[in-house]
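Structure provided below as structure tokens; questions to follow.
One chain of protein is taken out of this complex; the other chains stay put.
So, chain A:
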Amino acid sequence: MKNVNIKIDGKSYNVPENYTVLDACKEAGIKIPVLCYHPDLRQVGSCRLCVVEIEGQRTFQPSCAYNVYEGMEVKTNTKEVRAARKMALELILSRHPMDCLNCERNTQCELQDLAADFGITEVDFALQLPGYDIDDENGIIVREHDKCINCGRCVRACQEVQTVNALEFHKRGYEKIAYTTAGKKLQDTTCTYCGQCINVCPTGALHENDETAKVWEWIEDPNTHVVVQTAPAIRVSIGEAIGLDAGFLSTGKLVAGLRRLGFDKVFDTDFTADLTIIEEGHELLHRLKNNGTLPMITSCSPGWIKFVETFFPDCLDHVSSCKSPQQMFGALAKTYYPEKSGVDPKTIKSISIMPCTAKKYECNRPEMKDSGYQDVDVVLTTRELAKMFKVAGVDFAVIDEEKYDAPFGITTGAAAIFGATGGVMEAALRTVYEVVTGEELPDVNLTMCRGLEGVKEATVQVGDIPVKVAVANGLSNARKILDKVRAGEADYHFIEIMCCPGGCIGGGGQPRPTSPEKRQARMESIYCEDAQMEIRKSHKNPSIDVIYKEFLKEPLGEKSHHLLHTKYTKRDSNR
């Protein structure tokens, strides 16, 4: 990469030629305000908050979307630039409710922060709201269009990162609005409920449906036995959600905190992640032995499942019939657990803490009632749990670590890494290798599965078989792989697909704002957890042996088939 010489506010800098002006300013210690900019998205330069003056140019340029060039002279702090930025912000604020105290994003809002940074105490233009009703009809994603500032991040996330196209811009000029495609109800679009739109929204215009009240009510009810499961990715993100550093690993504090909230039992989804590896591993071996449909594709990620049902209904045979760890857990929490503990399943409410908004959709799928009850009653996101911790005054800096409850408390490193892209693949290979060869894996760290790249490919020698695998994260990458599968050009045996960028660590229910650096920190923390675990392979988990002995009998057996496997629905992408 060549470097170029530029001047910013009179000082000289030597920066790589692929830098934007914003990148260069960041390195020079100049904080430029941004709104439509997001590190995960294509930059459009439309909010005009980041404008700078460039010597020799009649108009200002958006620093987020303008590349440096040799000899460029940038001014970031002239009277005119300050006036232009402030005017843009005032214009935005005058179309925004500004009732911050009543807003879900209060104190965590990018717009609010900017208004504070700009020292805005008064806006000259009269408040004019578009007057949209709040849409919370789908029960998962809530849209408050009056809070939308037209930055378009949600539209770019939906159309470009996820290629779902459930959102688009409507109308023109001052009436322009980021809305659902063709103005349909969200539940009538191709929406996968991945929540990436929420993750990138700078204001309170998009958020998940807050279900904490229901959970508090059950906790308070002495006749309700409330059990909670926590997904692998929660322990590396809940700390961040309550104000600690990104990637702060807080497994034990998370458990302690949940007990303080009043949950009767605190269980770990990692247990059913291990169970998934056993069932899915056997399914793969079964397909390999019996000329089954290959490649087989993972099924843990409910946003991905809705995506494949909608856009690739002809490829559903490739998808593993295993339920996600959350739903396996839900089915066992109201069957195996009551059997073992004597608690009446009628009185059990099963809550799960997930990094995900699509899990809210998954738990309400009509087929997810194999226990005879709704298997999982309520899904809370990382952010919703953070709210509960804040309300209850749980202080992670002080509380001691505690351990998960039996019988779903003993887990492995293989389950822990489910939270990062490539983790399910690595966990599966650790088990498949040893089951097939009967030998111990030389190095448990299968690093070719790791990292945040969109698509990874590897070949792993398992005995005589060179197993070809692929890993994709983010639905645009899933689409690339599925196009190959559909065309018959994918000669893989096994594919892992996660709906969100980076896998569950980048899920739609995770702390905001998100960025590649934050996902990197969460991911590193996950592999750190794995390295610390005593047991690192799912088939070595003693509780797994116990549940097969006591309850399930055998992988892919009748009981497993009934409780742990599912069927998919063909959907129409032209909805």
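Simple rule for what comes next: contacts are C-beta pairs under 8 Å (C-beta built on N, C-alpha and C of every residue); 3 or more make two chains touch, one makes a residue touch a chain; residues count from 1.
Basically, contacts and distances are computed from a predicted model.
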UniProt lists the protein of the undisplayed chain, choosing from "NADH-quinone oxidoreductase subunit NuoF", "Multiple sugar transport system permease protein", "Response regulator" or "ATP-binding cassette domain-containing protein", as "NADH-quinone oxidoreductase subunit NuoF"
Which residue from A:K11, A:R172, A:K289 or A:K567 sits in contact with the chain not drawn here? A:R172
Answer key for A:S63, A:T76, A:Q112 or A:N150 versus the chain not shown reads A:N150
Note that chain A touches the absent chain at residues 43-49, 51, 58-60, 62, 65, 67, 80, 83-84, 87-88, 91-92, 94-95, 124-126, 128, 150, 168-169, 171-176
